[in-house]
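Have a look at the structure below before the remarks.
Excerpt of the complex: some chains, original placement.
So that you can tell them apart, the chains are marked A and B in the order they are listed, and the count of residues begins at 1 in each.
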Amino acid sequence: MKLVLSEEQQELRGAVRAFLRAASPLPKVREGFDPQVYARLNGELGLSGLIVPEEYAGAGADMTELTVVLEETGAALLPGPFLTTAFATVALTRVRDKELLTGIAEGRVLAALGGPLTGPLTGPLTGPGGAAGLTCDGSAVRGTLAQVLSGMEAGVLVAPARSGDGAVLVAVDLTGPGVSRTALETLDPTRGQARVELNGAPARVLGPRPDIGDLLCVALAAEQLGVMRAALDAIVAYAKVRVAFGRYIGSYQGVKHKLADMHAKLEQAESIVRYAAWSADESPDDLPEAAALAQAYVGRACFEVARDHLLLHGGIGYTWEHDAHLFYKRAKADEVLMGPPRVHRARLATLLEL
Amino acid sequence: MNLADYRHAARAWLRDNAPSDDSQETDPITRAKDFMARLYDAGYSGITWPERWGGQGLTQAEERAFAEEARGYALPTYIFAIGLGMTGPTLVDRGTDAQRERFVRPLLRGEEIWCQLFSEPGAGSDVASLQTRAVRDEARGDQWIVDGQKVWTSVAHHADWGLLLARTDVDVPKHKGLTMFVVDMHHPGVTVRPLKDMSGRANFNEVFFDDVTIPDEHRVGEVNDGWSVAVTTLLHERLSISAGVGMGGQRDHPASVEALRQAVDTGDPLVRDQLVELHIRTRALALFNQRLAQETRAGIFPGARGSAAKLLLAELTMFQADLATQLVGPEAALAGHPLAQAISMAPGMALGGGTNEIMRNIVGDRVLGLPPEPRVDKTVPFKDLKVGTQA
């Protein structure tokens, strides 16, 4: 088991962190998705191709590297479809038809992974059927996806659909015919969603639906780890400069002890994310438990830390102008992204044969 | 009139006079002022206030009876809440007769709207560390010149008058150099700027003072004795917050047990148990508030114990919004969903009227009688004190 990052991984982290600090600071985050930042992310750091196999122009890296990057994009609250494209990339590496990966690696294609976010994405990718599912006749897709993460910014939709050959993964050009997209305003102002209706939209069948729910759980947990780390850093920094009753607020045990508890959660969350990433790369037998653990623990811890970081700011943290609510809302949106959080606990119960 | 008759008359009056929602053609402020005038003329504004200054001189029993009868109506009294709950009682307690004569009746009748100007960006929990200056200028008549900035000011954009706490001496410890004033919000040096809260709504304002003059007869209390006046105001604030917490008051909240049982799958035993937990906490707090109310009626003043109720309400508000969003899942993250609003506004209860940490200090110090934190800021001259945000 490997719970510490290699030197190369630490370098990757440092590079992404430095880039995002300069290219996407929080005032810029408030302006939303910027394709130019994405172009540089890919051009200078090659992030869009990170886990794309080398034969498709990618870097062929492992899940561990992806989690290192997602922790940083999470900490920076990077707007836009980075996470969903990573989700889609994970899916695409596990189907027969991998053509789209080249476009993703080269930064030309922003893909969104669909599937009703209310469905059991944490298990096998959302099964076809049900009110919100898609059906595919081999060349065209029909159906509605109620909430597609970053669905307005992405150019390609990758989603499961029911077909004559069973459950398949299809790709749809979101800018093409038969596609109707509606922007959904979301709790999290830094990352929107879209309702996507497909009325016979031309589709490419990529292969049988892959079983990637666990990997998505790990990827999301990495983003959450970043969000909670950055939120804790922000309030720790504030506690060192804000004065009340003649003392820095961080010197009061009422604040200090809460920050210590938040740090303890962060340490555990990081340990779990490293373990889950290692399982994904090296120990597939451990992956289901590790993935469910990651969502069950990290999702909750992330919101709790973001919540307390906001509250400890006092009144200023309640204003729109202050950044605290951005972390708080991202944390809550992420916590429910894969469905009601209890699904991860239920899955743990099953895996533990309780 | 006995209490039953009083209650009966109040019920009838409300039935006939409470505004319905269909009169949208008029400006809401005008409508609210019109209603307030009728409420006053009928004798239901300032029920417990002294008759001499325009009140009814009745008891808390009548006030409570009217409040209970009014519970079913959405009376348009929000913009008067600061005046009725905080600044008005402060003037009644601490103002000069001339000030009471001038201000109280128009306040009760809704002719003039009030705001309260204590908090500053650098002085939140620690209100007494505020930096807005008031300098006496006897050359231009006996008046004061005010410069500085306030924040978290509700209804400032509608207000005619503000109760302003300002620093009048920097050479003494912070609590000893403050003075309270009534400031004219229409003075040209007053600028009100809306402040959006994290839910995106502008419920508060920042207020800037630039060379604003206040005549000395609008000073409330002695020079440099403003802190004791402010304590009076804050006591009234705490009372009006905790009075708003009643049993069943949360029923139509989107994160209440009643709302959630419609929205989630109660066939799942874990979901059911979460709703039980919410029910337990909601009932526990509601019963505590009812007990405090019964004690008050019996003449036992809750005092600092009300801060425990405020703390519990802040925690419950956060707990239930957090729980509800977890139960509902991804839909709750859509901006239009009521729970997205609920989770966006949930921190407000913990941050308005004193943070949870301040409430715990109050309970610890004043209810349990625990030894105080050592304080450096009580003796140092204000000008030598660290305040606000400093490295």
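Criterion: a residue touches a chain if its C-beta (ideal position, glycine included) is under 8 Å from a C-beta of that chain, and two chains touch if they have at least 3 such contacts.
Since this is a predicted model, take the numbers as computed values, not measurements.
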| item | value |
| --- | --- |
| Per-kind copy numbers - full assembly in this file | A x2, B x2 |
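Please note the rule applied: only the chains that are shown with their structure count from here on.
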| item | value |
| --- | --- |
| Where chain A and chain B are represented by their mean Cα positions, the distance between them in whole Å | 40 |
| Residue ranges of chain A touching chain B (in the complex, touch as defined) | 117-118, 147, 184-188, 193, 238, 240-247, 252, 254-255, 303, 307, 310-311, 314-322, 324-325, 328-329, 332-333, 335-337, 339-342, 345-346 |
| Complex contact set, residues of chain B against chain A | 119, 121, 124-126, 129, 151-152, 195-198, 200, 268, 270-271, 318, 322, 325-337, 340, 343-344, 347-348, 350-352, 355-357, 360-361, 373, 375-377, 380, 385-391 |
